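As you look at this complex, bear in mind that one protein chain is not there, while each of the others sits in place.
Entry: chain A
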Amino acid sequence: MGNVTNRDPLNLLWLQSGGCGGCTMSLLNANCSNLFDTLEGFGIRLLWHPSLSEESAMDARSIFDDCISGVTRLDILCLEGAILRGPQGSGDFHRTTGGNSMMSIIKRLSGVARHTVAVGSCAAFGGITATGSNPADACGLQFEGDSLGGLLGRDYRDSSGLPVINIAGCPTHPNWVIETLAALASGMLNGQGLDVFQRPRMYADHLVHHGCTRNEFYEFKASAHKPSDLGCLMENLGCKGTQAHADCNIRLWNGEGSCVRGGYACISCTEPGFEEPGHPFTETPKLGGIPVGLPIDMPKAWFVVLASLSKSATPKRVKENAVADHQVVVPAVKRMRSK
């Protein structure tokens, strides 16, 4: 792994379209000594990145042209941001110089790429850019929400035979991106490594709930009522951590953070369609007092029974701390008898 010095470098071209650039900003948070060295260690050569490379204008355009014409081999195409198809299918909501729509350039480049990678939920599914009336007619590379299709169509395969790899997340965790690129460079990512939404299973086979520090509150359904309360965020404040696929509480963000550790709900930003939950993001929709969205794989009847049992068994400490912004009751100290 990593030892590819006897091979040609892998050329990576990174483009941005209908998005916020936040996945690049997140990538720069990577806890490595030097991101560029890390990529280079896997033989990845950055052909061009809009925020990081020297070349502007004509020089940048000729890099794209050389990839399309085959003068330069394009090993990995990363797209950050959704494809903007509007107005009226013209792609004119994002034009690059020379009058071409970004949509048409992305289509041509994905036709020659050995691997095509959607970085972030916008590039994967449309994401936030497809919110509401979707004024820019945004979609993902191979999905529109949770439906296959998108810009490239359900049958698209890169020249190695893989579909688009969807590193979903809003934004993406830096390690999801680095590890996916390293796995591709090492030949360690194949079709079995992707889930039904084509997300790398390396991170998508976990739930955000795994490793949540509020777990004791969750166990007893001791719930927060307002932002800054220490209790579980699922019952009242909209948290979807028990349903969202990602490892955010196993490997943390910016050192020791995550959304739920930041005191706010997981909004399931790795899932297609997260941008339109059908309820206020930070309020849990309920039916007869029971949250509509139950934990993944949990039978409803058992959830209801266990919830009511655990609520009645909640220790005073857990109950009171759940609705406070600091521990008002600390865990009791038990004296150990000397042996």
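The rule is short, and it goes like this: contacts are C-beta pairs under 8 Å (C-beta built on N, C-alpha and C of every residue); 3 or more make two chains touch, one makes a residue touch a chain; residues count from 1.
Please note the rule applied: contacts and distances are computed from a predicted model.
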Given "Thiamine ABC transporter substrate-binding protein", "Putative membrane protein", "ANTAR domain-containing protein" or "Nickel-dependent hydrogenase large subunit", the protein name in the UniProt record of the chain not shown would be "Nickel-dependent hydrogenase large subunit"
Check the options A:D92, A:D205 or A:E219 and report the residue that touches the missing chain.
A:D92
Check the options A:L13, A:I106, A:A123 or A:A136 and report the residue that touches the missing chain.
A:A136
Of the residues A:G153, A:G262, A:P299 or A:P331, I need the one that contacts the missing chain.
A:G262
In the full complex, which residues of chain A touch the absent chain?
16-26, 28-37, 46, 48-61, 84, 87, 90, 92-97, 102, 128-129, 131-136, 138, 170-171, 225-228, 230, 252-265, 267, 269, 275, 280-282, 325-326
